[in-house]
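Below you'll find the structure, written out as structure tokens, and then a few comments.
Left out: one protein chain. Kept in place: all the others.
Order of writing sets the chain letters: A, B, C and D. Residues in each chain are counted from 1.
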Amino acid sequence: MATFDIPIGPQHPALPEPLLLKLEVEGETVVGVDFDVSYMHRGIEKLLETKTYFQGLPLVERICGICNAAHGLCYTLNVEKLYDKEIPPRAQYLRLIVEELSRIHSHLLWLGVAAFEIGFNTMFMYTWRDREYVMDMLEAITGNRVTTEYSQIGGVRRDISPELADKLLKTMNVVEERTKYYIKVALTEPTIAKRTQGVGYLSPEDAKSTCSVGPIIRASGIKFDIRADDPYAAHEEVPFNVITYDSCDVFGRVVVRAQELLECVNMIRYALKNLPSGPFRIKLPMKPNAGEALTRVEAPRGELLHYTLCEGTPKPYRYKVRTPTLANLGALRAMLTSKGRYVVNIGDVPIIYGSIDPCICCTARVQFIDIKKDKTWTWTLDEIRNRSRRMRV
Amino acid sequence: MSFEESFLNEVKSVFGEKIIESKLFKRRIFLKVNPENYYKLIEFLVKEKGLYHLETMTATELKEGIEIIAHLGVSTSVSVKTILDKNSPKIVSLCNLIPGAEFYEREIMDLLGVVFDGHPNPKRFVLPQDWPSDIHPLRKSFETRHNQPLRNVGGE
Amino acid sequence: MSLESFLFEALKIIFFPGFVFIFILALFYEWFDRKFYAKLQNRVGPLYAGPLGILQPLADFIKLLSKEDIVPKGVDKVLFTATPLFSLSLSIFATLLLPIFSVKGLLSFEGDLVIAVVLLTFLCIITFFAGVASYNRFSIIGAERSFLQLIGYEIPLMISVISVALNAQSVTISSIVSSQKGLWYILGPNILGFIVFIFAAQAELERIPFDLPEAEQELIAGWNIDYTGRRLAMFRLAKNIELVFLCGLAAALFLGGPLGPVVSGYEPILYTIYFIIKSIFVLAILTIVRALFARLRIDQIVSLSWKYLLPLAIIQFLIVRLMI
Amino acid sequence: MEISITFSYNTVFDCEVDDIMSMLSELLRNLFKKRATVLYPEERDKVHVPEGYRGKLEFYREKCIGCTLCYQVCPSYTIEIVVDEKGKRPVFNLARCTYCGQCEDICPTKSIHLTKQFEVISLDKKDLVVK
Partner (left out) sequence: MILGLISWARKRSPWIAHFCTGSCNACDIEILACLTPRYDIERFGAIVRGSIRHADILLVTGPVTRQVRDRLLRIYEQMPEPKYVVAVGTCAISGGVYRNSYNIYPGVDSVIPVTAYISGCPVKPENIINGLSFLLKKIGESE
């Protein structure tokens, strides 16, 4: 029984958040997977019970920095359900705009990081340069580049002025043009296709039974998008297409994300044109009514769920958060386990892993258990990635 | 009659009095059953009603016991609740029915100490490896202050 | 040999175009490479160390020299100490063969082109030993990769060099250079050979798209992961000198080396200037290649070399063969 | 550790020429484009800091009435309520502040303002206190 330990955690600036993957392999073939997410456990659910609903909002936004807009939105929608008060429609539209903006930022970020991962530094630099336009808009609307804190209990923090709306529309034109260029590169570049097609197969049945969410399930050809199925904010009124793709592999996930970018641009345009007038925020008391509420929101990585139980005190009795990545772990395992003609080589692991756009990554270490030889060892993702260079066909 | 009400009627026509309590909101249905009917109801919902998607499972420590909620649903979300005994919480695992339930159940195992019968892989998931196995942070008896011995007192 | 001429030779070796000159040139080339790369990516690159950041490589070098020197447990101490030195001295030795201030290099003898190519291979082998010495999984894999690459690009590189030699009917750098008085080989029949040489040089230098041995996203730092302080400084310097050497070699073999219109009496100075301009031109091409591609997989590299570079090199060889 | 070396020679590297060309032309265009970099410490005025940026806190003692609402909404225990000659007042420990702006929103007398000052650094944690 030999266990290796890596002296240095892999610190590269891309893909943060640690997760321990335990892979069972037979020779070079992956036959089983297990996870350990304890590196990132910060006890947020317990912590939320010690804070009032108003204090909880900033904490919820910091469950994760990348789709914090979705977390904040979900939290506020959820808590508002306890109050039984109508939220002004203008606030709902503004929330939608910021949510979609942050989706653009998240998908562009993923594109850049993916390029960075394959050593395409120039592409990474260009996507991130263009992402800055989106960041500037987010900053101008919400007051911070990444952590938006835009959606507040009772509405949104501030209004979008006509000048700002104008600027936003102009930015959308730039973003659309650049996005089209990147889509062209990503979809026609043969090396990308070679490394993604037929890899990480997730059949529609598995996608359903493992309860996967977001671009993963949509790339398996299933129309499942909370924005359409369980509309919140202004999604009932703003038209959009649910992008699906039926190749069920990593390539499909690239296509779905890329096409979604253009959808987001159109939604923002529509919402800005049809922005209702009226107040953007109402004041709500510190103490909500007793009861329970459940809200689902489509975050960039998929369905996000918040549930709360309130006993009529300013603090939640219980607050439950289910993040998209947790939901996709089951799907990840299905993708990583060889079955039938879809044999998963150790070398495929990083690409498949990256395709769920995990926010738990990087320090991620993979433990192999060879059930035949009864031996255990630990590798970093990077080491596997490196093996892939040799063994991928 | 709204969709939610007709849905509830359909469920009641099969389960009748076994549904102890029900609450309806827009696109939200909360049902409460006894532990012994929990699996049957969920099986019915998944197999007959096509609610293939298990959103998540929530566990809460209430005064009367530990409440387990399985949130099912695609468009309309149906939450099935049941209350377990506080001292030896035990319930049948959903993993055979819905493989995606595994991680949710393991999280509850760690954080509240509920035992899931027939769980294929009952191992530690979210807590650190060196965490004592009889402390469950989401129990109400676990004070956040509890952490003081676990935390480095130095620093700020 | 009289004392004066001995002293003169010694000065030549130490200052111009010997060690000091090469040192400065190496740092300058690294700066140019980084700055130009940044420019292609719409950034500015090094800026504050000296005017336009031109002293950046020097700052890196001095800083590394002054850092704590750690010898991790479990490394092969002898190899760990010796490989940086070997790498540095071999690359300096190779550079002395370059015809910088006249058609002849500081060292010049019959058949020195062969020695130059052999030195390149040696440098790669030393990289391999450097990786193996630190006995870290990343570094071993990096080392192994650098060896695998060698299999891929070495033969095309040699063939492209041989076709130049065949064209000039000589394996001596100085006579190859002087035979380009009329027409540079790149304008002549050797354009394919030049392309092959550029790619092979990129691989030799382990730069994108061939930077697998030290790919940061995959191997953290590859074969040099465990080297710190002085040793790392030496490796970096050796790499930069190798860069000078390969750019210079390309300039000498394909671009007529230091040749150009001269005013008599100022030949050494003008020759040097021409040489530097030409090799920087080669460097710029190398940098563009670096910015243009994503990293390849190791199997892709090998198949690329065998499928494209090797046939290209052979066609090149046949063209030259038929012409002569 | 065993290191197995297996190649497959059938992986074709065939990047199409016009893909490379579109990237190359993009590269060369950038060569002549103005740099995207904002030279931050020198060109500080060009940094994008919009109106309403949530930066370093400012506190106006004159206006504060000591209602402690800000203390109640702060998520990260940034605010400590102390008593001075005028009564209760908050003291902000920026080492814990998350710049969420909740205190600014709730304050009935607008005594707290999050400024556009985004540079908050220190070599000592104790310096990060706003009084």
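Following the convention adopted for this analysis, a contact is a pair of C-beta atoms (placed from the backbone, for glycine too) under 8 Å apart; a residue touches a chain by one contact, two chains touch by 3 or more.
Bear in mind that the values here come from a model prediction, so they are computed numbers and not experimental data.
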Chain not shown, its touching partners among those shown: A, B, C, D
Touch criterion as defined above, residue of C:101, C:227 or C:271 at the omitted chain: C:227
Hidden partner chain, residues of subunit C it touches: 34, 38, 41-49, 53, 55-56, 58-63, 66-70, 216-217, 219-221, 224-229, 232
Absent-chain interface as seen on subunit D, which is shown: 35-41, 47, 75-77, 93-100, 118-125, 128
For subunit B, residues in touch with the removed chain: 127-131, 137, 142, 144, 146-147, 150-152, 154-156
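In this section, only the chains that are shown with their structure count from here on.
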Where subunit A and subunit D are represented by their mean Cα positions, the distance between them in whole Å: 21
Centre-of-Cα separation between subunit B and subunit A, whole angstrom: 24
Distance from the mean Cα position of subunit D to that of subunit C, given in whole angstrom: 43
Junction residues of subunit B - those touching two or more other chains: none
Contacts with two or more other chains, residues of subunit D listed in rising order: 5, 7-8, 10-11, 13, 23, 27, 36
Of subunit C, residues touching subunit A in the complex: 40-43, 136-138, 141, 145, 208-209, 211-212, 215-220, 291-295, 297-300
Touching residues on subunit B, where the partner in the complex is subunit A: 25, 27-28, 30, 52-56, 58, 60, 69, 71, 74-77, 79, 98-104, 107, 111, 121, 123-129, 137-138, 142, 144
Subunit A to subunit D touching residues, read off their complex: 51-52, 54-59, 61-62, 122, 126, 129, 132, 136, 139-140, 143-144, 147, 149, 152, 157-158, 184-185, 188-191, 194, 286, 390-393
